[in-house]
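Quick one: this structure, given as structure tokens, is what I'll be asking you about.
For this view, one protein chain was removed and the others were kept in their places.
Letters are used for the chains, namely A and B, taken in the order the chains are written, and counting of residues starts over at 1 for each.
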Amino acid sequence: MSEAIKTFFSPSVLGPEIFYGSSVALFLIGLYMVLVKKNLVKIAIGLTFIESGVNLFLISIGYVWGKTAPILNKTLMMGTPSKEVVDPVPQALVLTAIVIGVAVTAMALSIVIVIHDKYGTLNISKIKELKW
Amino acid sequence: MVSPILLIAIPLFMAFSVPIWGLISKKLPKLVPFFTFAITTAILVSLLPTLFSGQQGFNLTSVTIAGIKPPYGINLTFGPASAFFALIIQLVALAASLYLFEYEPPEPAEKFYMLFILVVLGATGMVLTGDIFNMFVFLEITSISSYALTAINKTGHSAEAGFKYLLLGSLGSTLFLLGIALLYGSLRTLNMAQLSLYIHQGHLDPKVLMAVVVLFIVGLGVEAELLPLNGWVPDAYEAAPIPVVSILSGVVAKAGLYALARVLYTIIGIETGVLNLLLIFGILTLLSGELSALRQKDIRRLLAYSSIGQMGLIILALGGGNSPMAMVGGLFQAFNHAIAKGLMFLALGIMAAGFNKWDMESLAGVGKAKPYTTFLFTIGLLSTLGLPLFSGFWSKFLIIFGLVHSGQVVYAALALIGSVIEVVYFARLLGYLYGKDPSEELLNSTLESKKGFALLGMTFLAAFVILIGVYPDFITNFILGGTAELVYKSFYISSILGGI
Partner (left out) sequence: MMKLLYFIGCFSGGALLAFLLGSFSPLLKKFITFLAVILGAVLFATMGTSTYQLSLLFGNQVIFGIDTLTQFMVWMTLGIAFIVSLVLWSHSELSPTFFALFLLNVLGTVLIFMSRDIVSFFFSWELMSWTAFGMILSDGWEKKRSAAVKYFMWSAAGAYMVLIGFSILFAATSAIRFENIVMSVGRVSHGWLITAIAFLVAGFGVKAAMMPFHVWAPDAYSESPHPFTGFFSGILSKTGVYGIFIAFFYLAARLEAVPMLRVHGTSIFGYIMVWIGAITAFGASLIAVHQEYGKKLLAWSSVSQLGYIIFAFGIADSLGMTGALSHALAHALFKALLFTILAGVIMRTGTDHMASLGGLIKRMPLSFIFAVVGGLALAGIPMTIGFTSKWIIYEAGINGGYIFPTTLIFAASTAAFLYYYRFVYSIFLGPLHEEHQNVKEVPATYWISYILLAIPIFYFGLYPGKLVGIISTILQSYNLPALTTYTATSVTTPLGTFNGMVVGLGFGAALIVGLIVYFIGGRVRKAASQTDKYLAGEVVTNEFELHYSVDFYRFLERKLSWLLKISAQKFYEFIGELIRFVADINRKMFFCGNGQAYLYYMTIVLTILILSIWRIKP
């Protein structure tokens, strides 16, 4: 099964561009949601889409086709680890970025709750008491 | 041995220990921010002499963390530029934390103090770090805590302002992250000195470089209050509690500005395209901010727009980077703006204390009801206008001279038109504050003498304004060093990576 998936995603079929392509797609979907949707929750979800897009982009930068995760185990220790694993730095970065993303989303949603309490609506065009 | 790491470690420890102090006594958490910042300021001041000992007249030390040397490990850099911005941040934070003694934050209070320390911690981290991803992390610490602080009043307005800030801020920092990803993808390093070296050696495709510049400007421009990205500013300044506002304008904006300057000058390097972008952004921000303030009635919003205008002036000065004079003026102005705006917002808080109306009509005549506070406010105001005897004079003078010196006469003239508009609305504001008779309600509001500690903090800032206004050389060495550190890439690179 995993063999089949590996073949399907092999460079000869789709190429590593699929990761870049899908990260751009995620980014654009998120941007669309943020710019077009009026509902605050949907906008917050859009923000997480944008973040996921960027995170995916970051991961795919460090990904080297056909190599394993940068976890040091016995098999790796036998050969030359640096040649058999993908770049570990982006993965560390993405871990951090994901955590930050969660914090932002949590913050956004908690503010949305307060806004819903006070304004009774989630429509962003109606929440403009502060202006000019 | 004191180390710059303590500037980050101590606040981090203190921030998360606030609830523990709260267990001992309900009153202790109130004191925690002040003592934290007092300690960090003392550490910073004790570190300053080490800056000016090297051959070039100043010195940059790289502090490695966990024993891994740069470019592999995360390092802190402590040079004149970092120290200068750290000093700005600490001074404003110290004054604001004194204000907290007399401020009743919304419950739970521990959370407020914790976030308050975290904002300052994040900003300090941003200016001290030598690693660009680390800068992103600190940026997020700063901005998430400031979203929370903006929305902490839990009123509709504060939630609204917080959400707007969050929308722009999180999208902005995501773009910043994207820029970092592009840099890492091309150059495989995150250390700023290493990045700078590679870019200097031409390892980066110019188009990617410009894409990174654009992403950084748009990303960091949210914190630095650049024109189309600053919609959150007046709302947040209006809705957030006053000590938070002074932190937003004095600390967060300055950290964003530092990040912008560091990234564009040290990492990317001065290029005509970048400078033109900065000039255009700067002048548009300046004019838009000043024009918006012209007919503003709410003093908080007025100061917010003025703050936007001032940030525009600083960005404009950074755009005149062909002439070191403009750059020096820009950094000087960053200092003056942080101190003066922090002072003005804190004083405004006392002026409206126990009264809670913020428009000019309600606060008219406050000069008679609360003379000392209004006097301090006026000092900040005159400094912002760039009048002599106050520190703002020198920076504005340097910026205009520097801009003309680098050949941007038109931009200088436009900036001065913005300044004339600034004079108009501030003169009108002064007229309201001093010229009318205070209302009964204002006279019956909280007396300024009951706010002794807050006034102490403000007096401290005002003393700086006047001291530097009378004798600018008090600080200019520092600023010259800071400019040199930001502009001379080779110095920065060799100080961190060793000789090349």
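One rule holds for everything that comes next: contacts are C-beta pairs under 8 Å (C-beta built on N, C-alpha and C of every residue); 3 or more make two chains touch, one makes a residue touch a chain.
A quick note: this is a predicted structure, and the numbers were derived from the prediction, not measured.
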Looking beyond the chains shown, say which of B:116, B:232, B:377 or B:491 touches the absent one. B:232
Per the definition of touch given earlier, which of B:18, B:480 or B:493 contacts the omitted chain? B:480
Out of B:136, B:198 or B:393, only one touches the absent chain, namely B:393
Identify the residues of chain A touching the omitted chain, counting contacts across the whole complex. 31, 34-35, 38, 43, 124-125, 127-132
Using the touch rule from the top, list residues of chain B that touch the missing partner. 163-164, 167-168, 171-172, 175, 206-207, 209-211, 214-215, 217-218, 222, 227-232, 234-235, 271, 273, 277, 288, 291-292, 294-295, 382, 385-389, 393-394, 397, 400-401, 403-405, 407, 409, 412-413, 416, 419-421, 423-424, 427-428, 430-431, 434-436, 471-473, 476, 480
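Criterion: only the chains that are shown with their structure count from here on.
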Chain A contacts chain B in the complex at 34, 40, 43, 47, 50-51, 54, 57-58, 61, 87, 89-90, 93, 96-97, 100, 103-104, 107-108, 111-112, 114-115, 118-119, 127-132
Going by the contact rule set out above, which residues of chain B touch chain A in the complex? 133, 137, 140, 144, 147-148, 151, 154-157, 159-164, 166-167, 170-171, 174, 177-178, 180-181, 184-185, 188, 190, 234-235, 238-239, 292
